[in-house]
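Heads up, one of the protein chains got dropped from this complex, but the rest are sitting where they should.
What follows is chain A.
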Amino acid sequence: MKKLINSVDNVVSEALLGMEAAHPDRLRIDHANRVVLRKDGPVSGKVGLVSGGGSGHEPMHGGFVGMGMLDAACAGEVFTSPVPDQIMAATHAVDGGAGVLHIVKNYTGDVMNFEMAAEMAAAERGIRVEAVVVDDDVAVTDSLYTAGRRGVGTTVLLEKIVGAAAEAGRDLDALTEIATRVNGQGRSMGLALTSCTVPAAGKPTFELADDEMELGIGIHGEPGRERLPMASAAQAAQMLVEPVLADLDFTGSPVICFVNGMGGTPLLEQYLMYGEIAKVLQAKGVTVARSLVGSYITSLEMAGLSLTLLKADEDMLTLWDAPVNTPGLRWGC
């Protein structure tokens, strides 16, 4: 394992120290609880948005804390969900009197820890907590007999859109409604060219030969749904777009198209892939109204790419365009 770290045990806490040093204008950090907080929070009368998950997906979620997006993010160990204590500390810290919305990705551990924290926050302080569970990954067969789909790229779009709605003063019920709607209309699919190495494990999570790629990966280095011979960018674009379109009809309304690097893929390849994906979408009659290209929800140093499409409406597009000022996403201000 070749990583710029001091010790395996301190990776997350030392990264948070650096994050605070880099962004003192926007962030403050509760180091004891490993919670990244909006510097000017809690905002009185505004619903607090709390997300979080395992570390190793930066900039998600800590990089999305700030005006127009999250109020707090809980940083778990690498690829491990945060514990209820952290989530409770975040929930208490962002409560501005209007309730708190938890944005949770659909992984068994994340769901359980957020549920326990919500129960405790309600019991201890009477804070009203609602939750939306993001489950947008079409690579996973969703049936009564699985844990359901994973939550991946739609999380970023949801945090931006719901963050803008919270900033505009919408109440907890309205935010829960739009969050549920965004999740219902977002779909993702990913592929990997290499594995990543979790610091605590010390070796790659899976082995991939030079001439192979893994289709349908999640964001934790877990293997995907099938292993295929390495394809060209044009072929790979088809492999990402087709399962997404097969799952939901994206024609007839504006679409936000998010091409995401997994951490080890250069922007050169991401843009090349965006071009290929845009061609396929155009041929299929899908109208892209907004796009986002970059590494926003990563899996350590994994090389690979994910595609997220969100079937948007005018309300979502207006919220998408609203100003945001976070270390990981900033426009309009």
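Definition applied: a residue touches a chain if its C-beta (ideal position, glycine included) is under 8 Å from a C-beta of that chain, and two chains touch if they have at least 3 such contacts; residues count from 1.
Keep this in mind: contacts and distances are computed from a predicted model.
Trainee: For the chain that is missing from this picture, which UniProt protein name fits: "Dihydroxyacetone kinase DhaL subunit", "GMC oxidoreductase", "ABC transporter permease subunit" or "Flavocytochrome c cytochrome subunit"?
Mentor: According to UniProt, the chain not displayed is called "Dihydroxyacetone kinase DhaL subunit".
Trainee: Given that one chain is not shown, which residue among A:113, A:265 or A:326 touches it?
Mentor: Of all options in A:113, A:265 or A:326, contact with the hidden chain holds for A:113.
Trainee: Which residue from A:147, A:246 or A:267 sits in contact with the chain not drawn here?
Mentor: Residue touching the chain left out of view: A:147.
Trainee: Which one, A:182, A:198 or A:213, makes contact with the chain that was left out?
Mentor: Final answer for the missing-chain contact: A:198.
Trainee: Among A:36, A:78 or A:307, which residue is in contact with the omitted chain in the full complex?
Mentor: A:78
Trainee: Pick out the residues on chain A that sit against the missing chain.
Mentor: Within chain A, the residues touching the omitted chain are 54, 76-85, 107-109, 112-113, 116, 139-141, 145-147, 150, 198, 200-201, 203, 205-206, 218, 220-223, 225.
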